[in-house]
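Complex shown without one protein chain; remaining protein chains in place.
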Amino acid sequence: MVIGAHPDDADVTTGGTAIQFAKLGHRVLFISVTNGDAGHFSNGGGALAKIRRSEAEEAGLRFGVTYKVLDNHDGELTADLNIRLDLIRLIREWKADVVIGPRPYDYHPDHRNTAILIQDAAFMVIVPNIAPDTPPLKKNPVFLFVQDRFQKPNPFSPDISVDISDVYKQKIYAVAAHESQFFEWLPWLAGTLDQVPQEEEAKLEWLGKQRKSEITPEIRTSLAKWYGVERSKSITAAESFEICEYGRMPGDDEIRRLFPMLGN
Amino acid sequence: MVIGAHPDDADVTTGGTAIQFAKLGHRVLFISVTNGDAGHFSNGGGALAKIRRSEAEEAGLRFGVTYKVLDNHDGELTADLNIRLDLIRLIREWKADVVIGPRPYDYHPDHRNTAILIQDAAFMVIVPNIAPDTPPLKKNPVFLFVQDRFQKPNPFSPDISVDISDVYKQKIYAVAAHESQFFEWLPWLAGTLDQVPQEEEAKLEWLGKQRKSEITPEIRTSLAKWYGVERSKSITAAESFEICEYGRMPGDDEIRRLFPMLGN
Amino acid sequence: MVIGAHPDDADVTTGGTAIQFAKLGHRVLFISVTNGDAGHFSNGGGALAKIRRSEAEEAGLRFGVTYKVLDNHDGELTADLNIRLDLIRLIREWKADVVIGPRPYDYHPDHRNTAILIQDAAFMVIVPNIAPDTPPLKKNPVFLFVQDRFQKPNPFSPDISVDISDVYKQKIYAVAAHESQFFEWLPWLAGTLDQVPQEEEAKLEWLGKQRKSEITPEIRTSLAKWYGVERSKSITAAESFEICEYGRMPGDDEIRRLFPMLGN
Amino acid sequence: MVIGAHPDDADVTTGGTAIQFAKLGHRVLFISVTNGDAGHFSNGGGALAKIRRSEAEEAGLRFGVTYKVLDNHDGELTADLNIRLDLIRLIREWKADVVIGPRPYDYHPDHRNTAILIQDAAFMVIVPNIAPDTPPLKKNPVFLFVQDRFQKPNPFSPDISVDISDVYKQKIYAVAAHESQFFEWLPWLAGTLDQVPQEEEAKLEWLGKQRKSEITPEIRTSLAKWYGVERSKSITAAESFEICEYGRMPGDDEIRRLFPMLGN
Amino acid sequence: MVIGAHPDDADVTTGGTAIQFAKLGHRVLFISVTNGDAGHFSNGGGALAKIRRSEAEEAGLRFGVTYKVLDNHDGELTADLNIRLDLIRLIREWKADVVIGPRPYDYHPDHRNTAILIQDAAFMVIVPNIAPDTPPLKKNPVFLFVQDRFQKPNPFSPDISVDISDVYKQKIYAVAAHESQFFEWLPWLAGTLDQVPQEEEAKLEWLGKQRKSEITPEIRTSLAKWYGVERSKSITAAESFEICEYGRMPGDDEIRRLFPMLGN
Partner (left out) sequence: MVIGAHPDDADVTTGGTAIQFAKLGHRVLFISVTNGDAGHFSNGGGALAKIRRSEAEEAGLRFGVTYKVLDNHDGELTADLNIRLDLIRLIREWKADVVIGPRPYDYHPDHRNTAILIQDAAFMVIVPNIAPDTPPLKKNPVFLFVQDRFQKPNPFSPDISVDISDVYKQKIYAVAAHESQFFEWLPWLAGTLDQVPQEEEAKLEWLGKQRKSEITPEIRTSLAKWYGVERSKSITAAESFEICEYGRMPGDDEIRRLFPMLGN
């Protein structure tokens, strides 16, 4: 279960891992806490939300995951009790073993508030008197943070790193389902709208280059831990996760059980 | 679709009419906006909410309706935007023709806030940019108020009155599913806990007498309008409704179409 | 127990009745829901709140009642759940038989919100799961509205009228304890600051004339009901109250028991 | 100064009167409390808000008034303290003699909340400690309600009625500046999108017929009071206002001074 | 003065120190910001709150401290201004020299919000215009954090460590007053309900083992600083505190004055 603030956040941070989970027969749920109704230059509101929802559904099909878009305003997310309770219910209904989301240190207030909401849901998912309409989980899930570049108050720590080299192309294809984002809004923001290729293949290639995140030395070390030094050297694409102290703290054995794609 | 503040409000005000709708093959939805977690003298919180939810489900079975209990705190309901949006979605998903609820003039703050929430949902259910995750209705439903005894700022007006004489006993049987309410909490409040009969039959009879609401002259007149003077005289139990000006304003013909149990 | 929005509201509407209660040995509590920190032209905030609190304490001494000033901002009162719970606790702790406050139809938003807060507290004072730190009352008190001049959506109805002719002078003396209000702020608002007398006696006389509220025909009729036609004719000052439908509905006998100063 | 909830409300209810004020050399301000970002079937959010703002500016030019659109979400307006304070500042800055807005009885929650906000601003505009960044008014303005059709808890009362027969055509031309509303969204809602004429002249005529509000007997009586029985008979279009009890209560003389277009 | 989120938090983190303070004749106040009404598997709401309040009172007797339980919902605490003001008033009324509470880094959202509330009260306790109904303190108290295990963004720093070896048994006896927590709810959460001993003595022993927190090297170093290396070696139980930068920053001398149980 991966929670993002917008209908493309989970995709970018965890899409490759999700594809691998799906191939292994695991059920994965992507959640967007907002409906994305602010993320465009010429469109907005409910009209935009509908486009983004249908793009998210298409992306879900491509990833092989279920995609759920909550109907909160984009760009105005707050860490309200009501939304916390919504997340608690979703985590319980999905009987999530692992909940993945952003750290509370991020440039976008929606991301920060999503992080707070997820932390606020941790532990509460096992308390029966909270959201009593939904049976509590027996065990607090493992909560993980996705990779980011922010250094303060402390940098992201890649406790778990997944080799997604073999599914990177599929990930980019799935991510590309968010047409209005990756080929319209984000290039517009970056002032590169005129560089977006027209042709489908070229668009995917362009996007693949854009979204390739650097494998830092710390991530390379983490990959070596999980896949062995040998294999780690040839990995070309990875997704990393930090263990959140507010959920269950898994040992290495449990991590390998939860992430069967990690090498032994 | 009948919206009450607590998991027994819809039952008492509209239960007989709901039984008749169900018998005619219509789908009826009862909603409780709160989870009823404050309505008891020795029990409370999530523990009580679970009891009340299961009582409501049993009542739904007895009425022949679907019963949905929202998970808001009892006794602390506010007319929040989030709950308004929840109601808008429910009204849309049910494709409701008629929405029934309390007037904003009532002794219980949860009832008043439920009334405000319903009024705030009216009209908005047809606006696509509001709650864009749920397709809007094509037509604003007819919104009705249930009967109450309050005179200010103006008394309840029985625009529509339904003869429930033939199903009154079944209504009481269904209402009685709310054990913790009608045989525990409300008698405790009234100081009559020791008068509640032990035996099942006797309990129903006792409840039937308690809940028999007076047929005022205004209601008798309304019954005469809808059933003819002759029949109206022999009616022993009725449920009345006032048309809310904020929904669609139906003419008599439409009312008869919507309420097929009314005589011709 | 009389609840006003500001530290002088209870005094003006119910001061004479309170003096008579006090003389009969009843305990009376005046509450101001706000601290009055906006009601002045050259002073404000905590500094003003302290002045008004001490004026209210002096007024309480003159009336023979307890005066409690809650610390909410003047002019910014909202009908928040937290303040509702505070009022519930106060009503319970005082074991109030009668709770008196404004109607929700009034020129001042603080008055309207005070009225809503009181209505929201009614009934809830007998529910043990609400504000569980304070034992509930056994019986819902009688809730009364104080007199006002507003006609819409319906005018004030003087269900109970108290002859305060004999204590009117004492009432004015007690009201005058709110120096910063009656001799500074309100004349400033009215543009009559230069008409306020300097000398103590003259000030009281001036205030007494100002605050003399008209005895309307409806009030005269009400006085006749409670005191007999004869006596009612000679009454020169009165305070009237309307019964709120959301509290206990008292019959005439109970009213006479609750208000022993009413004639027989 | 006329306050509506949406960028076309003031126009429809008070547009004719505003034109007459403008012709008499008075400054008139139209305010929309929301930015109208929900009122369309295929457009929404900031994108729609920009369209509606520019339509409102065009309408302002046609009416000869200043048009100010506040940036609150359409369809989600609440009676928040912050917005109340914004209105207080606007009323003060405009040095408004008259403030006109909706009654709190209306089918649209934004209209009801606008009404509450305006009532909450009344009186507060003369209190210097509230919104101390803006000098208070010396006198509470006259607050008026615009005409509506709602009967409960009490019907609209046409205390003041303005003959707008001579400017009705100009009013419709100005109203028509809200293209996205009157020729797109509202017909879509009514299912009459296909009946909207294409040609400019025809569109205005069609709109003029649509928006012609009935002159009820009560309004005819009011017109007779203000214009004399003779003239009142020939009036073909009127706008009526009810005096709100929470502002200054003007006598007939003051009304004629404030509304110089009323006959003598 | 020790502030916890729930009616047992202060006990576990600071109970031994509180016993020593009490023995030295200091007045200690334990506060629970929530009423604990969610912390159980088969009980809840006001019913549970009453049990937890009476357990807290019993614990207070055993510790020799005053125990105050605020009436906010457990599991739903937010850092609201109203609760901040309540804490400001309590700190002032108690004339607290030292205020102890959790760090804002913790697995439980109520703990995090309690930490924020306390930080928000720091400094404000000396500002007279804030909560003007309660006289401000002359000096900002020393604010301390209790020990926790969380490492990010930075680990707990044991600036002050108190040897509680001699009162550990008494602490456990006092903690055990929270029957519903330590022998019901927490074992239920941990799945160890069947391991709770029946017999009183055995229960205390079992609890004593459970709650024994490790003396880390950092704490051992801190104990050596305050008690000397010699004594520090034999300490078997300790409670540690970190100085919060938002309160008064005490030097070692002042710390010894405030904590007379520390060695010289």
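Order of writing sets the chain letters: A, B, C, D and E. Residues in each chain are counted from 1.
Operating definition for what follows: a contact is a pair of C-beta atoms (placed from the backbone, for glycine too) under 8 Å apart; a residue touches a chain by one contact, two chains touch by 3 or more.
In this text, all values refer to a predicted model and were calculated from it rather than measured experimentally.
The absent chain, not drawn in this view, touches the displayed chains A, C, D, E throughout the complex.
Only one residue in the set E:Ile130, E:Leu144, E:Leu189 or E:Ala238 touches the chain that does not appear here, and it is E:Ile130. Set against the missing chain, the residues E:Leu61, E:Leu81, E:Ala202 or E:Val229 yield one that touches it, E:Leu81. Counting the whole complex, the residues of subunit E in touch with the unshown chain are 81, 84, 119-120, 122-124, 126-130, 132, 138, 153-154, 245-247.
What subunit C contributes to its contact with the hidden chain is residues 37-38, 40, 42-49, 73. The omitted chain makes contact with subunit D at the following residues, 35, 37, 45-47, 49-50, 53, 69, 71, 80, 82, 85, 128-134.
Just so it is clear, only the chains that are shown with their structure count from here on.
Under the contact definition, subunit A and subunit C share the contacting chains B, D, E. With steps allowed only between chains in touch, the distance from subunit B over to subunit E comes to 1.
Counting partner chains per residue, subunit A has residues 37, 45-47, 49, 128-130, 132 touching two or more of them. The touch graph of the protein chains shown belongs to none of the named shapes.
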